[in-house]
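Heads up, the thing below is written out as structure tokens.
All protein chains of the complex are present and in place, except for one that has been dropped.
Showing subunit A:
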Amino acid sequence: MLEGAELYFNVDHGYLEGLVRGCKASLLTQQDYINLVQCETLEDLKIHLQTTDYGNFLANQTNPLTVSKIDTEMRKRLCGEFEYFRNHSLEPLSTFLTYMTCSYMIDNVILLMNGALQKKSVKEILGKCHPLGRFTEMEAVNIAETPSDLFNAILVETPLAPFFQDCMSENALDELNIELLRNKLYKSYLETFYKFCKNHGDVTAEVMCPILEFEADRRAFIITLNSFGTELSKEDRETLYPTFGKLYPEGLRLLAQAEDFDQMKSIVDHYVVYKPLFEAVGGSGGKTLEDVFYEREVQMNVLAFNRQFHYGVFYAYVKLKEQEMRNIVWIAECISQRHRTKINSYIPIL
């Protein structure tokens, strides 16, 4: 692609980029978090959130306020913003935004299938689905019995269809298979998204590729970690790893052979990027691997805003907002359960 996206980027996407930067500026600041942490009750939290850009988004909630209400309202707000971006976007940004929703769609599909397996009512599970990943056919997911059924009947028209190529099988959908399906879908999704960004070139590729590479590597680590002590064979494990990223290919091959956390750690020692992350685990404040990854993600997403004329800001904004929501929910949980000792272990967005 031609160098110099700055020449024509703003014609199509300038308005939205400005908008998303404005939205980013409304993320909670460190001072806000300090104030939030001091809250005694959820009502206090609500009053404080009213002074921020959240405004009176909780004003119409009937008492008593619960954490899940706050969470739902925040998600609704994010979803509203995202829908606005999406409705005003042009190609190829709209494709990019569709890719962004795919991960939520995968989560929703899997959630619904798990629900169906446990014979829970669809309504109950729908409440838990992420609004960003909603689509009409979603609720029909539970009529499918095999992955190919699922694909042929329901998902063939959704953006998820292309990711199904690798996971067509006639196996019955039990818990393990669903989990495998999720990981395969996710792998395929990440690879496609990565390819899309790479082909787009320009600043978008420069910004998005590292973020997605990190995402892929993180998945690989998590899959490895979760497969310790399960019946998943090492070969199967390897097929679940997304085939790009900093670990690809040698690191992934080594990871596939790993048998416990210490072996994993010794593999990671070869990678300068991830070594400090693994070293930070369990150190000061008892951070988990998840926390460390989240921190790193926030860091990368914040850096995305340093460049102009690319789509990465949309991705980064949604991720940052999600992190902020996780933080608020964490603080709210701590407040409502009177568990104040851990209230400070939210991930600050700098």
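Following the convention adopted for this analysis, a contact is a pair of C-beta atoms (placed from the backbone, for glycine too) under 8 Å apart; a residue touches a chain by one contact, two chains touch by 3 or more; residues count from 1.
Here is the rule we go by: contacts and distances are computed from a predicted model.
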Per UniProt, the name of the complex member that is left out, chosen from "V-type proton ATPase subunit a", "Serine/threonine-protein phosphatase 2A 55 kDa regulatory subunit B", "Proteasome subunit beta" or "Hemoglobin subunit alpha-like": "V-type proton ATPase subunit a"
Among A:His48, A:Arg134 or A:Lys265, the residue in touch with the chain that has been omitted: A:His48
Residue among A:Leu28, A:Ile154 or A:Leu252 that touches the chain left out of view: A:Ile154
Residue in contact with the excluded chain [from A:Ile143, A:Ala161 or A:Leu176]: A:Ile143
Where the unshown chain meets subunit A, residue by residue: 35, 38-39, 43-44, 47-48, 51, 59-60, 122, 136-140, 142-143, 152-154, 156-157
